[in-house]
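Some notes on the structure that comes next.
Let's look at chain A:
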Amino acid sequence: MYWNSFSDFLAMGGYGFYVWGSFGVTALVMVLEPLLITRRRRATESRLTRQIRAEARQEHA
Partner candidate 1 sequence: MLQIVSYTIARDLRLALRRPADLVSVLFFFIIVASLFPLGVGPEADLLRQLAPGVLWVGALLATMLSLPRLFADDHRDGTLEQLALSPNPLGLMVLGKVIAHWLVSGLPLALLAPVLGLQFDLPADALWVLTFSILLGTPALSGIGAIGAGLTLGLRGGGVLLSLLVLPLYIPVLIFGAGAVDATVSGLGPGAHLSLLAALTIGGVAFAPWAAAAALKIALE
Partner candidate 2 sequence: MSMINWFKFSAPSTFYPLAGRLIPVFWALFAILALAGLWVGFFVAPTDFQQGEGYRIIFIHVGASWMSMFTYLVMAFWAGMGLAFNTRLSGMMASALAPTGALFAFISLWTGALWGKPMWGAWWVWDARLTSELILLFLYIGFIALTHAIDDTRRADKAGAILALVGVVNVPIIYFSVKWWNTLHQGASVSLTKAPAMASIMLWGMLLCALAMWMYSLAVALMRVRVIILERERHTDWVKELLAKRSQ
């Protein structure tokens, strides 16, 4: 264990900005990417369901 306090851990021996800048952006990307895919999935599902329902209605009409 090299950090005697949480603030010391944040300071990261003076390199805090660079270390947390790197890890932060990486974490951000790893959160945003799955979110965007899920959003795209929901949009595709609702769009396709609407299309199928429209086609079904067309066949009956």
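Note that in this section a residue touches a chain if its C-beta (ideal position, glycine included) is under 8 Å from a C-beta of that chain, and two chains touch if they have at least 3 such contacts; residues count from 1.
On the choice of candidates, all candidates are chains of the complex that A comes from, given by their letters.
A quick note: this is a predicted structure, and the numbers were derived from the prediction, not measured.
One candidate among 1 or 2 touches chain A in this complex; it is 2, while the rest do not. If you check the complex, the residues on chain A that touch candidate 2 are 1-3, 9, 12-15, 18-19, 21-23, 25-26, 29-30, 33-34, 37-38, 40-41, 44-45, 48-49, 51-52.
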